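Every protein chain of the complex appears in place save one, which is left out.
Let's turn to chain A:
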Amino acid sequence: MSRTSPILRLRVVAMANPPTDINEVLSQRIKEAEDVCVADSASKECAVAWDEVEELSAEIAHKRVKEGAKKDPLEEFCKDAPEADECRVYED
């Protein structure tokens, strides 16, 4: 059997990745914050942990709003081509 070209094999090295799903990360951070704050709820570490939770929660909420704001395809089209026939507006 002849090989016309060397076959390159890519070896994907599995790395220990942090969970990429932001919701997963949020759940993790909430648990961590609760643990940190058990010792001293007024400590800096506690504030920092909950601050991170707040940041993630805000970002998740923003993404949810962005997804929800998926608009009507006609509106999207008319934004770029307001002079098109389909986009005519009548004011009687």
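One rule holds in what follows: a residue touches a chain if its C-beta (ideal position, glycine included) is under 8 Å from a C-beta of that chain, and two chains touch if they have at least 3 such contacts; residues count from 1.
In this text, contacts and distances are computed from a predicted model.
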- Protein that the absent chain corresponds to, by UniProt name, given "Phosphoribulokinase", "Large ribosomal subunit protein mL43", "Translation initiation factor eIF2B subunit beta" or "Dynein light chain roadblock": "Phosphoribulokinase"
- Spell out the interface residues on chain A facing the chain that's missing from view. 22-23, 26-27, 30-31, 33-34, 37, 41-42, 44-55, 57-62, 65-66, 79
